[in-house]
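As you look at this complex, bear in mind that one protein chain is not there, while each of the others sits in place.
So, subunit A:
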Amino acid sequence: MTRDEIANIVKTTIAEEFSYDKEKISEQTVAADVPGWDSFSHGVLIMQIESEVKVELPVDKIMEAANVGELIDLINTELK
C-alpha cells in the first residue's frame, strides 16, 4: 500500500466517522479542527482505520501522532 493510498483511507475514514468534508482534511489537520473528534471517538476512529489498513498500531505511538500527516506516517511505517 502506498503512502497516498493510506492517506486516502485515513481521510475517508475521518470524513465518514465525523460526517466531515473530506476536502477540508489535510495532513496538518488536528483533532480540534474536526467537530466531534474527542478522545472516545478518536479511539473508535483508530479501530476503523486499523480494520481498513489491516494492521494493529502501537497505542503509545498513536498518542504521539500530532496531526493527520503523522498518523499516515505511522501507518506507513508499521506496514513496512
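Just so it is clear, a residue touches a chain if its C-beta (ideal position, glycine included) is under 8 Å from a C-beta of that chain, and two chains touch if they have at least 3 such contacts; residues count from 1.
The definition used in the following text is that contacts and distances are computed from a predicted model.
A.B. asks: Going by UniProt, what is the name of the one chain that was not included in the view, given "NADH-quinone oxidoreductase subunit N", "Fatty acyl-AMP ligase", "L-glutamate gamma-semialdehyde dehydrogenase" or "Ring-1,2-phenylacetyl-CoA epoxidase subunit PaaA"?
C.D. replies: "Fatty acyl-AMP ligase"
A.B. asks: Can you name the residues of subunit A that touch the chain not displayed here?
C.D. replies: These residues of subunit A touch the chain that is not shown: 15, 18-21, 30-32, 34-40, 42-44, 46-47, 58-60, 62-63, 66.
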